[in-house]
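For this view, one protein chain was removed and the others were kept in their places.
Per-chain residue numbering starts at 1, and chain names A, B and C are given in the order in which the chains are listed.
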Amino acid sequence: MVLEVAVFLLVAAGGTAVVLTRDPLNQAIVASFYGLVLGIMFLVFQAPDVALSQITVGAVALPLMIVLALAKVRALAGSGKDDRE
Amino acid sequence: MGALPALPVAVPLLVAAALVGLAPVIRRQVADAVALATALAVAALCAALLVQAAGGPVVYWFGGWRPRGGIALGVAFTVDPVGAGFATLAGVLAVAALVYSWRIFEAVSPLYHALMLVFLAAIVGFCLSGDLFNMFVFYELLSVAAYALAGYHTEDPGSLRGALNFAMTNSVGAFLVLAGIALLYGRTGALNLAQLGQTLAAAPADRLVVVAFLLLMVGFFVKAAVVPFHFWLADAYALAPIPVGVLFAGVVSELGLYAVARVYWTVFSGPLAGGGGLRAVLLLGAVATALLGGVMCVLQHHLARMLAYATVSHVGLTLAGFALLAPEGLAGAVLYLVADGLVKGALFVSIGLVQHHLRDIRELELHGRGRDLPWAAALMALGALGLAGVPPFGTFRGKALMEEAATAAGHPWLTALFVAVAALTSAALLRAAGRVFLGIGVPRIDALRRRVRAAPHPHIHSTLIGPAVLLLAGALALGLAPGLPGRVEAAAERFTDRPAYAAAVLQGATGEAARTTHHAPGSLAVPAALAVLSALLGAALALAALRPRRRPAGRLTRAAGRVWAPTAAVLRDLHSGNVGDSVAWLVVGLAGFGTLLALVAR
Amino acid sequence: MIYLPYLVAAWLFLVGLYGIVTSRNLVHAVTCLSVVQSSTYILLLAVGFERGGTAPIFLDVPVGTKAVDPVVGALTLTDIVVGATVSALLLALAVQIFKHHGTLDPERFRSRDD
Partner (left out) sequence: MTPTLRRRVFLVAAAVAGGLLLWGLTGLPDYGVYPGPYGDVLNAVAVDERKATNVVAAVTFDYRGVDTMGEEYILFAAVVGVAIVLRAQRGETEQLPDEDAADRRAPGTSNAVRVLGLALLGPVVLFGIYVVAHGHLSPGGGFQGGVVLATGALLVYLSGEYVTLRRVRPVALIDLAEGSGAAGYVAIGLLGLAAGATFLENVLPLGQPGALLSAGTMPLINLAVGVEVAAGFVLLLSEFLEQTLVLRRPGEVT
């Protein structure tokens, strides 16, 4: 019971931290952590299928895509000054 | 043809997958032909479903999971004439859009065709589904396809920003819908619309039912672009490729209203029944949407943006019909929606014609340059009349039905709203047509300098005009087909009959053929006169806007200008196209509608 | 405790929206949107939860054992994967917007090309 409450509160705090982390790269890392905690919450809900989904996607795939998008933006910022309008 | 309901969804999805799978080796012409043939097949299948559904409800359980003891185990398509009618409209508009893209829309890969087909399949699935979560899935599917299509012009930053705003705001709307579904599921343990309605009807409305309705309604209102959930729409619709705009303006916004009506009548009409308060709340939204949309339409000089706001405005009109919460109002709204969708589709095509030949879409820059485009001029003028609801367009019949229902429900003032809005939107279009095609009014200096006119009597390919002519003919046919209003009213009666719907879905009761309502149609003289009046008002407004300013303006004109100019500036400023603004307004609308609903439901 | 998961869901929904409304970076806004989305999953799974129930997987436990609702699990597990791809689409749009404007700050490209 105590563990449950702790997980719920951790999720609430994690989501808040994701929003309040304004730098997108740091945010991706926080979001990955949040995805993991969320996966644990889904285990508490007795939903291992969903937890597996959440951990592969929320903790790995989505943060990865954010990082890649940011890398792309950085590369553009470094290179494409002339083809910008 | 027992599998008929599944095919108009399965076939385009299969073809879309094949197009993507073979994308690297497929030729453009093949993709065009395959996509067009598929859209034609979908339209035909939906029309066949419409015919079948007119005889009685068609219930199709996927996987063969029939309900047991009143509990739905699987997912059903529950086809009625209203849903099948919208699906058919989507099919017809998709055919028009694909015929149009065949020639005018260069540089497309099979991925574009695949997305169009997925988009179409999702719309059809959404219209036919009888399961709340399944509706959500198709809602998401049509949305995601729409985001990608809206951002298709990646070389245009405005289009990209529009697509992003569209996607963010509509995603939030979808999450509201999902939250509403979760609330309902927590109460009833059901997702089937009929079963939900049956379970909820057992008890009066409480806070959970009110909030669940609020979440679903607002979620779907985002798609419908009801004020104040409309801030995303103009950029997304106006800057999308023209063929995509045909579908957006023709059917997508309307689907949001369809969903609210469907969910209200199948799920909530028991506990929320007899709500004069609910009617007032919905009417408030309708009036705000119709008027703000109309005013914004007049303020635009970008032709596609003008049509986008005309869409908002007419969503407001239609919402007024739904808001009466009576079969007659619903019948009028449905007829109006379909006819209006066809007219707007035709208008989008005619704008595309202008853009194709004159390489511009801005009214002021196009001053007088469209003199050699008589086809586009005729289409646009006719379309403006169709928007105004002039007989014999189908929009006229729909509006007449809504006006009659409004008077019967004790809201005769709605007629005035209808006249005003029709005048505003047709004024904007007639003004643009007068300026572009007739060269009325004073041209802008810089427009003179760039005065590139179309080649004299340009050869306009029939694949460009054909779709518009066909869509307008469809709108006319809806206004002329004998006995159509009676049929639509019968369909609306069935749409609103919750117990019969539940019996058909859960018990498999076929039900006797639709009750023929012996509703004596009121005299059409007054509505016809009003429709002509709104068109004349629109023409007068358009001329007033085009007329060169006489130097000593009257006191009245100056006073009006003093109010108008700052108002217009504020309105333009509010419609910033900023993502944060759209979402903030969404929350404001959620809070506002929620407070009102909570108050009236007490 | 009896409403705690629901409260968490409502909180995350609004916090995520706050993030979008105040965001000065489109990539940040997209991530905030995924927080809003996660709140709907929490809500769905919470309403399907039954205290004392096992996961609805009857590989090691016999049928008839008290188990939580399998439907909400089915609804969310697919949507989580799909939600990530939609986020990818938003990120792609953001990248393209950056290409044109040289910034991801929505406040800096509010000019309208009417």
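Rule of thumb we're sticking to: a contact is a pair of C-beta atoms (placed from the backbone, for glycine too) under 8 Å apart; a residue touches a chain by one contact, two chains touch by 3 or more.
The structure presented is a predicted model; accordingly, all values stated were derived computationally and were not measured.
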Visible contact partners (per top-of-document touch definition) of the missing chain: A, B, C
Option from B:Ala194, B:Leu214, B:Leu317 or B:Leu464 whose C-beta touches the chain left out: B:Leu214
For chain B, the residues touching the chain missing from this view: 2-3, 6, 10, 13-14, 16-25, 60-65, 68, 71-75, 109, 111-112, 114-115, 118-119, 121-122, 125, 133-134, 137-138, 140-141, 144-145, 147-148, 151-152, 154-155, 160, 183, 185-191, 206-212, 214-215, 574, 576, 578, 580-581, 583-584, 587-588, 590-592, 594-595, 598
Chain C residues that touch the omitted chain in the full complex: 1-7, 9-10, 13-14, 17-18, 21-22, 24, 46-51, 53, 55-59, 63-64, 67-75, 77-82, 85-86, 88-89, 91-93, 95-96, 99, 107
Residues belonging to chain A that touch the chain removed from view: 47-49, 51-53, 56-57, 60-61, 64-65, 68-69, 71-72, 75-76, 78-79, 83
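In the analysis below, only the chains that are shown with their structure count from here on.
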Category of the chain touch graph - line, ring, star, complete, other: line
Centre-to-centre distance between chain B and chain A (centres being mean Cα positions), rounded to whole Å: 36
Mean-CA-position distance for chain C and chain B (Å): 28
Centre-to-centre distance between chain C and chain A (centres being mean Cα positions), rounded to whole Å: 10
Residues of chain A engaged with two or more neighbouring chains: 85
Residue numbers of chain C (touch at least two other chains): 30, 39, 48, 72, 94, 100-101
Interfacial residue positions of chain C with respect to chain B in the complex: 9, 13, 17, 20-23, 26, 29-30, 33, 36-37, 39-40, 43-44, 47-48, 69, 71-72, 75, 79, 82, 86, 89-90, 93-94, 96-97, 100-101, 106-107, 109-110, 112-114
Chain C residues touching chain A - in the complex, by the definition given at the top: 1, 4-5, 8, 11-12, 15-16, 18-19, 24-25, 27-28, 30-32, 34-35, 38-39, 41-42, 45-46, 48-49, 53-57, 67-68, 72-73, 76-78, 80-81, 83-84, 87-88, 91-92, 94-95, 98-102, 104
Residues of chain A defined as touching chain C within the complex: 1, 5, 8-9, 11-12, 15-16, 18-20, 22, 24, 27-28, 31, 34, 38, 41-42, 45-50, 52-54, 57-58, 61-62, 65-66, 69-70, 72-73, 76-77, 80-81, 83-85
